[in-house]
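Not every chain is included here, but those present sit where they belong.
So that you can tell them apart, the chains are marked A, B and C in the order they are listed, and the count of residues begins at 1 in each.
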Amino acid sequence: MSMGKPMARYAAAKRVGDFVFMSGVVAVDPATRRAVSSFEELPEAAQAPLRGLGYATGQMSVDVFEAPIVAQSWFVLERIRQIAAEHGGTMDDVVKLVQYFTHLPHYAFFNRVRGLFYLGEPPVSTVVEVNRFLPGDGVLVEVEATMYLPRQG
Amino acid sequence: MSMGKPMARYAAAKRVGDFVFMSGVVAVDPATRRAVSSFEELPEAAQAPLRGLGYATGQMSVDVFEAPIVAQSWFVLERIRQIAAEHGGTMDDVVKLVQYFTHLPHYAFFNRVRGLFYLGEPPVSTVVEVNRFLPGDGVLVEVEATMYLPRQG
Amino acid sequence: MSMGKPMARYAAAKRVGDFVFMSGVVAVDPATRRAVSSFEELPEAAQAPLRGLGYATGQMSVDVFEAPIVAQSWFVLERIRQIAAEHGGTMDDVVKLVQYFTHLPHYAFFNRVRGLFYLGEPPVSTVVEVNRFLPGDGVLVEVEATMYLPRQG
């Protein structure tokens, strides 16, 4: 699930002083170059916790409307967790999230999934509904994360 | 006017190093769970300064279009001032604002109200028009503030 | 090309600790108070590099659709470069960009122009499509930059 092909030329994250700034993350499958839209595109480890939230029911008419936002939410937050880990941190160090949606009722779904990643104290959070994300129309959520991880002296 | 019931599970603000990051603030009345839309929903202390700006005229056909954005602007900035105070700072320490509107001509109203909170040097400012905010359609402005308040050593 | 008349009362940039936060920058010609829309509004120095990218062709039917976004991209990034310089830094110190567009396919044009300003390591980058910017409808892109420039002790 690593981002094989670049979206564009930019840094996924950058440490400056005690902060690690991350670029906005979207859920694009590097193989197909398309936005994630189903539970099948997530790794096995994601299935059980999402079912625990009542999603991934296996009923087509239920999943068809929920799968894209639920799966993208998991994908994006897992990607942020990975970037945090690459810089030596955990989700608890990711202290601030700016969360953009194309359809604000999706926030309820995202919010439940985010609970899987933040067991303790939740982050500082901004939520706005905008029009569109790169690389195109199927992307439903973009998250920009800020990590605070003081250099050890 | 304290935010009795939570909008969602997130931190209103968080200190990391010399910074206090604040979550995006919107003007939702905790009692009614609806967006602020009239001058009557503001505390007495807000009335005089807003009348000084020419708002809150008492003429229904004038106030009906101006009240929602003017009252929300005051509510949001006052809430930011309170959070700053809870962390030991003032508006002058709130150095950066990202201001989202659903209707950009509202900026002119917000701008006058902001002048009541920043008597001295104005903050760094970004303004964009987006589609919608939590928790719904009546919310006209959301502001994300960053405070710089060096820990005293 | 200095911003003669103020857009509004706010600070163009502010140093706090090791950071310089910049206000969102748009491409508005201070003389006409209108958004930049043609290559002729850019200084001579911009012409050759843009022609090197294949733009500014001199063919009216080609330039008419490309000029506004290409010229605004150059204008905005050049303005950020100037602000960075005023605070003693270069584009390489501008480590993070939040880039708002009103029409996301404009990103491809902006991306090529940005390559003229970042020869080395690219910045952390967030891109979202929103509705509108100050001071009005002709503005196609707004960029909010963050510079990291540790104070020298």
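The working rule: a contact is a pair of C-beta atoms (placed from the backbone, for glycine too) under 8 Å apart; a residue touches a chain by one contact, two chains touch by 3 or more.
Computed from a predicted structure; not experimentally measured.
Asker: Given 3 placed copies of the single sequence, how many copies form the entire complex?
Answerer: Whole-complex copy count, per this file: 12.
As a working rule, only the chains that are shown with their structure count from here on.
Asker: In angstrom, rounded to a whole number, how far apart do the mean CA points of subunit B and subunit C lie?
Answerer: Once rounded, the distance between the two centres reads 28 Å.
Asker: Mark out which residues of subunit C touch at least two other chains, giving numbers and ranges.
Answerer: 98, 130-131
Asker: Which residues, counting only subunit A, touch subunit C once they are in their complex?
Answerer: That would be residues 8-14, 16-17, 21-24, 98, 100, 130-134, 136, 142, 144 of subunit A.
Asker: Applying the document's contact rule, which stretches of subunit B touch subunit C when the two form their complex?
Answerer: 18-19, 95-96, 98, 104, 107, 111, 115, 121-131, 146, 148, 150
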